[in-house]
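Removed: one protein chain of the complex. Kept in place: all other protein chains.
Per-chain numbering from 1; labels A, B, C, D and E assigned in written order.
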């Protein structure tokens, strides 16, 4: 079994704010992440696929093909967007890294043509990240 | 002459949109950067000060002191903010990296207690950056 | 299950020297790491916590809270210190990365308020690191 | 159990081309990677060993010793080489990262003097990598 | 005056070998870089343009436009190529970083539509690089 990884980037803005809470509660819990006009990040997205290499190509999956799938299924949806407003599927979701990584798993899990999706990792900065391995 | 550099980070969102242009012109010129709801970045800010080391301390400037000045003069103003809306001094400025780096120079140039401001560098991503050395 | 990671830094000096060995044996085994006056590193510490996101906050653990815990439990104890002399709990421990990572686990395992400690990783340089997942 | 990692580099050129396929098929499948005169990479090789620290040294394995083993068993064989032509053991192998990482495992698995080989990771670029944990 | 930088990547193989020298001299001077079958690198190319920002766009040059120019003038010519064989203009040139950076300057200097070319930097690895500012 080989694990093959592709890293891509996108830039987006978001606001972490739960409408169930008052403004004061949102500020106490989410601090500056609750600022009304949002803030932004360069997100780093890593997608890991596992499988056996094809004996004729030596590839688990062609990385150029994997890159196209991540681009069309995820990056085109979120890059240079406001995640709270511009992505319909996220409109009732708090766009924390934890929730985004589960959302990206749902977008990608059935789209991998060879091998299978093993891990998604999302970094908001060089000092923090979140990983998800799907439901087991 | 010694050149001493401090690197700090902030996260912000912005929209590149000139009200003198029509929406169609803005989209043609600024492409996805003109999306109405903004997008975001982790900006990397480098501030370089030059001078002679103080013989008693071996420092051009104490980096902890320089860090506090950058924090209070720049980072507190822009971190976790929407640059188009939340920063009054930028409200009639297109918040491109080129214009931001000149703005940050104006904020910092008179606040450096030893040595003098030599360069400001601002990176929107690991693949692009802008540098400014002041008016000469 | 989500795995969330926080990376922090500290600078410290240490000497790898076992008093059970002669000086010649220490030099043969530990080479330049046994130099009597110590040497130093910028250590990179990664702490990974796993758990389910809280449905109201979208967080496994608030990263700002996790950062405060790592700061007070670990960084304040070791940053800008000589690990052989300045940290009482390490005085009978060889301060190798292997032993440090187990020591940091003991400091942190009971202090995580939501989710549970999953991994600690410590890097002495960009080319080497050590990971520990606790006793299993 | 501690997992200890050493990262090393080598530069090599390769061509991804399967003689079972026609030239047209090779170009369709492998695209620019099938260019007749090869192309090159700075490969990053990470070797992870796991084990219990020796109580007298605090080491799972001495990283200087591990570095020497990786240098003599792997780096000397492939650094500044054309992988299709200059490495006899690879002459009937498609030199994809997937196949290289299995080949490196075979070279290293029996040479680790303390602890045992746990993982080999090979990166062709900062945006892609492959991992192998041996046959299980 | 603002200095704006774009970083791009390409992978290529090369051999450093001067036909004026004997094989033994080439090996003595260029060591493993003279290996007959070449070796490869992930090259990092930085292009810096300087100028005044356009008051209507806030841009010295649109980075998306600069990226397209670097792609078509340089990257398409050298990416996934053997620099000694596949690039006609380099066939009588030793493909050292020093000579490549002057060659890239010649390709780009007249193609910059706003601002002017200020610097080209080429890195063969994370530990070495070459810079050129044109003839002065």
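Some observations on this one:
The definition used in the following text is that a contact is a pair of C-beta atoms (placed from the backbone, for glycine too) under 8 Å apart; a residue touches a chain by one contact, two chains touch by 3 or more.
Predicted model, so just to flag it, every value in this text is computed and none were measured.
Touch, as defined at the top, links the missing chain to these shown chains in the whole complex: B, C, E. Among E:29, E:68 or E:89, only E:29 touches the chain left out of the display.
The chain not displayed touches subunit E at residues 16, 18, 20-21, 29-31, 93-99, 101-102, 126-133, 136.
Against the chain not displayed here, subunit B makes contact via residues 1-8, 53, 56-60, 62-64. Residues of subunit C in contact with the chain left out of this view: 9, 11-14, 32-33, 35, 37-42, 79-82, 85-86, 124-125.
Methods note: only the chains that are shown with their structure count from here on.
Among the remaining chains, not one touches subunit D and also subunit E. The chain with its Cα centroid farthest from the Cα centroid of subunit B is D.
Here the CA centre of subunit B is 34 Å from the CA centre of subunit C.
Taken as a contact graph, with one node per protein chain and an edge wherever two chains touch, the assembly fits none of the named shapes, being neither a line, a ring, a star nor a complete graph.
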